[in-house]
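Of the protein chains in this complex, all but one are displayed in their positions.
Chains: A and B, in written order; residue numbering restarts at 1 for each.
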Amino acid sequence: MEPLLVVKNLKKYFPLKRGIWFGEGAEVRAVDGVSFEVRRGETMGLVGESGCGKSTMARLILRLLEPTAGEVYFGKASVFETNKEEMRQLRRRMQIVFQDPYSSLDPRMPVDEIVGEGLTIHRLARGKEKTDRVVDLLEMVGLGREHMGRYPHEFSGGQRQRIGIARALAVGPEFLIADEPVSALDVSIQAQIINLFEDLQEQLGLTYLFIAHDLRVVKHISDRVAVMYLGQIVELADSDELYRNPLHPYTQALLSAIPEVDPQSKRQRIFLEGDPPSPVQIPSGCRFHPRCPKRFDRCDQEEPVLREVSAGHWVSCHLY
Amino acid sequence: MRAVDGVTLSVRPGEMLGLVGESGCGKTVTALSILRLVPDPPGRIVGGTISFEGRDLVRLPEEEIRKIRGCAISMIFQEPMTSLNPVFTVGEQVAEGIRQHQKVSRREAWDQAVEVLKRVKISDPARRAREYPHQLSGGMRQRVMIAIALALRPKLLIADEPTTALDVTIQAQILELLLGLQEEMKMAVMLITHDLGVIAETADRVVVMYAGRVVEEASVKELFDNPLHPYTQGLMESLPRLETGKARRRLRAIPGLVPNLLELPTGCKFAPRCPKVVEQCWPTEPELREIRPGHSARCILAG
Partner (left out) sequence: MTAWRQWHLGILLGSVLLAFFGLIGLLAPLLAPHDPYQIPEGLQAFSLLSPRPDYWLGTDLLGRDLLSRILYGARVSLLVGVLVELVVTPVGATIGLFAGYFGGRMDAILMRITDAVMAFPALVLAIALTAVLERPGLLSVIIVLTAVRWTTVARLVRGQVLSLREAEHIAATVVLGAGRGRIIFRHLLPNCLAPILVAMTFGVASNILSEAGLGFLGLGVQPPTVSWGSLLAEGAVYLTVKPWLCIFPGLAITCTVLGFHVLGDGLRDILDPRLRS
């Protein structure tokens, strides 16, 4: 299948402190050499713990941030090389739904203006036509005409997330990045929103990049999953394959740490030592080695590369 | 607004009781009420009793309750970042709790504090004790919070979403630690969470809350094998499963919104979202009934 999105060796370093006079300050390597593809029509899951760089990835792909190095291709366009007008056109094709249902909607705009803003920006509709479009969009996400004039604070978290989705869909995108779209919601509401994402994908033929820290959610919604650790992808495989046969010790630990909703199950749990190191002081060699239960002498010397060890299953570990 | 309405529950010595429910279901208010920490105004305990080792905490004078807080009953919170004071070292904060309840010298309190930090498996506790909260990671801070709570060997520990703000790998460490400490210290733990997975892995008994009420109570095995209340059933079915091989199945979401406590229906509070609702659900609220030994539910259809 042809890829819709290609990410090539993407890097983003944030300077941590500029020296007051001059000299090099430390930097945060939020994304440190990430490459992957998203195929048209699939859902690519991106999991990792806080600080692994997954949200920075989202912002880079949408060019909300400029990269330190690397390329992103969307269709035929090279995202970082487009001019202003080309970028504006590109933005119609890729959209995002954010995590925080509170800060992601402008508190001073009524819902119809929030949802209709994309239509206005790209001059897609106006007047009565615009109103009709907004009603359609609201209905598509499970809201209705009666919600149009209300303000964000009048809605619950789940409803706000629906509004955010409608806003993204207004410009008719092919590709949607969902950055932790359900992690702020209650369990019973999470399921509603996940179902909505799946329904919309079916109806509109959307391609998703679904970012989350909850492996249960990512497993459920994704066709393929990439696992990130400290700014890099450590494993990438089909969703079922990854959960059935995790290769990287980090993925194994991550999977075993999910509490099982079955008091009977007695799984072997792998406990990781310590906390993820800060992306300012990245360990030498394999960046996971200080916490890895399977480390051996090569691991702190040499950095492993992401290799395809079986069809479609990529892992970055010296064990394979 | 009735945040908590007629909640009856019990924690037995040495038991891990799970209290599960979604935001606004009253689980935190219930916990805070036990230690009389609900700010008044606006909060008020208008009725009921909280009996702890034969004494009614609701009627105890403020001074007596202060002696119980942090000593016989202590509490840990969700946010380890804001629960610690940024201008004191963690050792000082643990020692302060000890000195508040025991007549010991500064030196002794410090030594005890280091000892407690060791018990919560903080490596190199003597050095860590001299560090400030911002120098510690989130998981480490939560360990310090647990150390503060456990310094005086409480009989009951209330843990309000202790792992929600943490990453999964750290969550697993903290839950393991709590389970180990409970065993070792023979204390009762009331674990408040929205995560059924956490409940399944840690609790002995479970209380499910909805809209300020207990809707189901059972042993953990019984609850997961045989959930009786449609809300409990809905919660379990709305969770994505991890098992592989099956074709992607749609999640069975609970329809509707998390209830607004100001606009609750007169009958069963879950009726507006319940897939099994019948006419009898609307006029009066069902009682919490024991359907089988040790398993009760607030639903007319149960049993």
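Note that in this section a residue touches a chain if its C-beta (ideal position, glycine included) is under 8 Å from a C-beta of that chain, and two chains touch if they have at least 3 such contacts.
Just so we're clear, the structure is a prediction, and the values are computed from it rather than from any experiment.
Every shown chain touched by the omitted chain in the complete complex is listed here: A.
Within the whole complex, the absent chain has one touching residue among A:S50, A:S103, A:Q264 or A:S310, and that is A:S103. Touching the missing chain, out of A:T43, A:T56 or A:Q95, is residue A:Q95. Contact with the omitted chain, checked across A:G51, A:G118, A:G157 or A:G231, is made by A:G118. Contact residues of chain A toward the unshown chain are 59, 62, 64, 87-89, 91-92, 94-96, 98-100, 103-109, 117-118, 121-122, 151, 153-154, 164, 167-168, 170-171.
Note that only the chains that are shown with their structure count from here on.
With centres taken as mean Cα positions, chain B sits 31 Å from chain A.
On chain B, the positions that touch chain A within their shared complex are 22-23, 137-140, 167-173, 175-176, 194-198, 200-201, 220-221, 224, 234-236, 238-242, 244-245, 248, 250-255, 257-258, 273.
For chain A in complex with chain B, the touching residues are 49-50, 156, 158-159, 186-192, 194-195, 198, 213, 215-217, 219-221, 240, 243-244, 253-264, 269, 271-272, 275-276.
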